[in-house]
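Apart from one protein chain that is not included, each protein chain of the complex appears where it belongs.
Chain nomenclature is as follows: A, B, C and D, assigned in order of appearance, with residue numbering initiated at 1 for each chain independently.
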Amino acid sequence: MGAIITLCILGILLLYLGLFKMNKALLPVALVGLLVALGFTLSAWNTDAAPLYNGMVVFDRYALSFSALCIVVTALILLLSKEYFRNISEHIAEYYCLIIFSLTGALLVNAYHNFAMLFVGIEIMSVALYILVGIRKSDFASNEAALKYFLMGAFSTGFLLFGITLMYGASGTFDLGALRNYVTSAETVSPLFYGGVLLMLCGLCFKVGVAPFHFWTPDVYDGAPILITSFMSTVVKIASFVGFLRLFSTALVPLDAFWTPVLLTIVIITLFVGNASALLQSSFKRMMAYSSISHAGYMLFAIVVIGENSVPSIFVYATAYALASVIAFAALILVKRMSGSDQFESFNGLAKRAPWLAFALTIAMLSLAGIPLTAGFIGKFMMFNNVMGSYNVTLLVLAAINAAVAVYYYLHVVVCMYFKNAEGAHAGHTTMMPAPINYKVVLGVAAVLTIVLGVYPDLLLVLFGG
Amino acid sequence: MEAFILEKLILVAIVFTISLVIAMYSTLAERKVAGFMQDRYGPNRAGIGGILQPLCDGGKFFFKEEIIPAGAHKVLFVVGPTLAIITACISSAVIPWGQTLTIGGREVVLQVADINVGVLYIFGVVALGVYGIMIGGWASNNKFSLMGAIRAASQSISYEIGMGLSIIALLMVTGTLSMGEIVAQQSGFVNWNIWVQPLGFLIFMTCAFAECNRVPFDLPECETELVGGYHTEYSSMKLGLYMFSEYINMFVSSALMAALYFGGYNFPFMYELGLSQNWITIIGVLVFFLKIFGFIFFFMWIRWTLPRFRYDQLMNLGWKMLIPLAIANIVLTGVITIIKDTYF
Amino acid sequence: MENIVSNIQGIPLNHYIIFCSLIFAIGVTGVLIRRNVIIIMMSIELMLNAVNLLLAAFSAYRGDASGQVFVFFIMALAAAEVAVGLAIIIMVYRNTKSVDIESLSKLRW
Amino acid sequence: MNNLFILLLVPIVSAIVLCFVKNAGIAKWLALAASLLEIGLSVPFLCAFTPDASVQFEQGWTWIASLGIQFHIGIDGISLPLVLLTNGLVPLIVLSSFGKSYKGNFFALVSFMQAGLLLVFMALDGFTFYVGWEAALIPIYFICALWGGGDRIRINLKFFIYTFFGSLLMLVALVFLYNQGDTRSLEWDTLVALQLPESTQRWIFWAFFLAFAIKIPIFPFHTWQPDTYTHAPAAGTMLLAGIMLKMGVYGLIRWLLPIAPFGVLAYSNVIMVLCVIGIVYASVIAFKQQDAKRLVAYSSIAHVGLISAGVISWHEEGLQGAIIQMVNHGLSVVGLFFIIDILQERTGSRNLSDLGGLAHRMPRLAAMFLIILMGAVGLPLTNGFIGEFLLLKGLFDYNLWYAAVGGLTLILGAVYMLRFYQKAMLGPSQERYIVADIRGHEVAVLAVIVFFTLFLGVWPMAVLHLSEASVTNLLNQIKF
């Protein structure tokens, strides 16, 4: 809880720093605040995890680990923001503040134990993002993305709420624990409850952006400023998944015969739609958007087959995915700053101009593709393992096919960087303008972490008492 | 059940008539007060001392030509004033006019409806009031009207926050949302809420002025700038309805202030004089109306005393003065109440 | 409270459920078929209000206040959402001079 | 001193160091030194190895404790020849690139790949094996795509995705196996002891087989191979053909046979047919080739077809033949590709119709070429002979007809290889080429290859006695 309170105060503090024209202090203060929040999160690690505040939130290890991940990823993203926001607009403090608030919402979603907190968390997270997506006020794409995100977000919230309502109508509670009691003890679960589960599934699928509820994702990810896209596709996505998993693993497991087929269908559609669409993209950013859809499909594996391994596997997968995404988007920011485009072509010849950047991006892509010795592989292995636990061989083979397809578009950017030469205006540049130090730090940290986790994943897994 | 409905029907009819009559005569009173303040007579031709003047005005409204401008949205143009008068008329439903009156063995409560969320009801209805103005102003397709309508909307929502916050402090004292309860608690004289909520009352009153679009907050219709504002294009009885609704609003807010802060029908020594219940009730009603008239007079007094605000002053007063003050009032009330409860 | 509960319970629960589902469905349909952004937003509000109503009904039936508290949360956050949404729509309108969803076609799905 | 992990560590360290070396001159010497050090380090293993069935020099650490995954390496008679082959060929490949001006990153990739290959050959844990398997793929992809020619991007992407898809299937199978049994483990011992039901073994077989078959490549899965070989840089081709395809064969022997014996049994006829078709088909195609590199590429398909058939034949001779032939094929194919590279460098073409009559201008090359060629064809007293003989013997024991058709490989191989030699070296001399004979590092590389070609031809037991016990043990281990 300390983390959430810290972040609330931090957000307001940032807002007021901006008010008093202390823009230079924004980033350091934000990072220190995140550090404090991380400290709170980690210090609660060994305490008893009982639901707090009348069962509203629970800070078990599950919540804490994901909270820590979200905080770390946010810190990495904020490190990238130094010049980024300044180029967009003068309201820098507000953006920091909104990101922090969004993170607060994410933490709340991580730790909810009552639907009220799930709803509040999701809303805090999303409402802040609606604004962030549209921070390029005069950029039409950004406007459009903001509007679409807003409409879709609000729409899906409606589904989520109706689902919650029906479940409440059937069980008379919003509390996850009580809900579980209801599901396990009631002789016949009311049909209302089933309807509620379905609607909630729809709502949550909208939020995490899996097919067939994914159609907003590419547009929004594409239209939003890159930094915000990276935040959305990492922290927000992870938090939504955590909320998703918590609901199903805590309360709805006994009903798995009902929702597993539904979810299974969704997973398969997601994998194919995400991959097939990503294959066709000519823009790196859009490719990342679609790839995030297919990764959402992989992460759903952990929910389709809920078991003791679900949490660690989704955690490792999410970590790998988040790190790789941060690298990818950081690289994209740098490349776009130079070439003004987020097409694959602008990556041409990057290996010559900025070898280390290209190297880091290659690691990220390999990690996303799930090649061994990167964190992505461990995530994929654990996910596969998870599914295999219930002998879903067919699903696994489909996943393997998709993973092979995915390699194609992940390597596309590697191909551009290493094997193609820059043409046109940038051909003359033998070196790119050097990346700012903060980018170097972020890229370095993320790349090293990706490799280290790929080589020695026990660093993370030990958290879950393996 | 039938008796209950009949009783309420009669009560509604009486309340309705009274509010209409008061609204009508407020116009006369206004002019008379103006005359008094400006050292002149005011209307004095129709009837003795101009007593028939409102009737003449009303008649004139009816017989004037009604004009619906060519560019106006026909339906909304008519809906606007209708909505305004409806909301004005129904807000008085929860005000307790007096205690129970025993007529032929039947106890009649002099309150149309004693619902447990009376205060919220009033707020809800008052908030609706702005729609009438907004719709009418927009439908007119006139720049002045639109201007006036927007100003009205903006002003009324701004002051609604202050009003809500000031009421919260009052609710902390009363512990109930029922109008009947609130007034019943203020029996006698020392129990009046004004003694514990003076600041709240001031805020509430200011906001009430603004909600009624009365001078000094009558920017939506200031004739010197906006030529009547939202009702520039209105004529005949539709204009009349707007004016009616405004005066009824004034009447209702006066009643509200009297009921919430000045004890409503309660008067000093009401139980000590040994009067029978019916007499207490009748005197109470008279006292209540006396208080209402006092407030209406106050409204008019202010009108002819203070100049109109500028728009920025208006917004500044609402947002930067009243809201912080109201919050401070809540904090103060909370702290004092807690201290009082704990230590005394 | 008992009184109001018994009165609400006078109406079968199914009626509330069907009624609210209908409103919700109307909202969903509105979102899906209307092209004016403002109307879409209003449809979304309609969905939320269907939820509110149903929550209140359930809450009354179960004599459990938590449903009504939830309604508070929904209202508050819906307000925040609307505030942001309106701002976004204004921003879009300033750039495109239109509130038609069809005009948003720069990004293609 | 016999620490296998150090053997792995040396190439990794050298790869990291080489990453930072910009100077081409320093880089190549550094790379050579590292690979020679690696040989030096592997010789003690050969000496200390006792040729019995046991797994030796074992080393194991817990890798991912919570998943029960080990980092487990060790060597037995089957892997030792391949480890030695890898370590032996890498310096040759490095040396063969001395003529080019590769920078440190090239050699870094080669070293990294060497580490991956070694890991594959040493792995005794499925996870370790898979990691090595993929780790070897990344550098070769970069080597081929960065320094290759032709439509390298498309070709190599195809190669990568093709093989990656195969390995994903293997991953699926591994994950499945991981979930079998009482303890979660991917240890080789555990997996072999699983005794899965036959129906399960059947699909496990296909999952593994596809991964290996694509890598080897066996007939219908070979389509990536000729293009990739042709357009890769010489060193890349050598790595691919010389060592990497052995990963597949090794996988068949090490993992497929013991884990899914019933699967092998059930489908061995199918596989055999595929192998045999591959042999004939590739030989015929090779005969029609004008591009020398393509010719050798197809010949390679034919050879590995025979090797795979030998493995599948399930006889000691077949397996022994497969092992020695892997070594032989590695040697000869590296030599051949190097020779082609030399020819191309000198003449600017590797098209057979452009070449001719080079023998008298390059006598040393011609001689060495001939010996290596003989080895590839499988003439007695060269290394290829004993390998092919054993393979055919195994095949013969399995089924006469397969052996008969498989035997064509000898005849057809002789035909297209000799045609190659004749077109390139003999015949009317093309006056427009001013070519110098081989020298320096070229001689060194070829001389080593020639030496081993003859050495193994004379004394094949050098390899065979290493693996004999292990192969027998493997065959005994498999219970039907």
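Convention: contacts are C-beta pairs under 8 Å (C-beta built on N, C-alpha and C of every residue); 3 or more make two chains touch, one makes a residue touch a chain.
In this text, contacts and distances are computed from a predicted model.
Between the listed names "Ger(X)C family spore germination protein", "NADH-quinone oxidoreductase subunit A", "Multicomponent Na+:H+ antiporter subunit D" or "Cytochrome B", the UniProt record for the complex's undisplayed chain reads "NADH-quinone oxidoreductase subunit A". Considering the complete complex, the chain that is not shown touches A, B, C. Considering the whole complex, the residue from B:Ile5, B:Ile48 or B:Val190 that touches the absent chain is B:Ile5. Shown as candidates are B:Ala3, B:Ala70 or B:Val190; the residue that touches the absent chain is B:Ala70.
With the whole complex as reference, residues 1-4, 7, 72, 75-76, 79-80, 82-83, 86-87, 90 of chain C touch the missing chain. Along chain B, the points of touch with the absent chain fall at residues 4-5, 8-9, 11-13, 15-16, 61-71, 78, 81-83, 85-86, 89-90, 92-94, 112-117, 120-121, 138, 140-147, 150, 153-154, 157-158, 160-161, 164-165, 168-169, 171-172, 175-178, 180-181, 185, 227, 232-233, 236-238, 240-241, 311-312, 315-316, 319-320, 323-324, 327, 330-331, 334-335, 337-338, 341-342. For chain A, the residues in touch with the chain missing from this view are 8, 12, 15-16, 19.
Here is the rule we go by: only the chains that are shown with their structure count from here on.
Averaging Cα coordinates per chain and for the whole protein, the chain whose average falls nearest the overall one is A.
Measuring from the averaged C-alpha position of chain B to that of chain D gives a distance of 96 Å. One simple way to say how far apart two chains are is to compare their mean CA positions; for chain A and chain C this gives 27 Å. Measuring from the averaged C-alpha position of chain A to that of chain D gives a distance of 42 Å. Multi-chain contact residues of chain D (touching two or more other chains) are absent.
Chain contacts: chain B has no residue touching two or more partner chains. In terms of inter-chain touching, the protein chains here follow a pattern that is not a line, ring, star or complete graph. Chain contact summary for the complex, chain A toward chain C: residues 115-116, 119-120, 123, 127, 130-131, 134, 137-138, 140-141, 143-148, 150-151, 153-155, 157-158, 161-162, 164-166, 168-169, 172-174, 192, 215-216, 218-219, 222-223. Chain A meets chain D in the complex at residues 312, 366, 369, 371-373, 377-378, 381-382, 384-385, 388-389, 391, 393, 396-397, 400-401, 403-405, 407-408, 411, 415, 418-420, 456-458, 461-462, 464-466.
For chain C in complex with chain A, the residues that touch the partner chain are 13, 17, 24, 27-28, 31, 37, 40-41, 44, 47-48, 50-51, 54-55, 58, 62, 64, 66-67, 69-70, 73-74, 77, 80-81, 84-85, 87-89, 91-92, 95-96, 104, 106-109.
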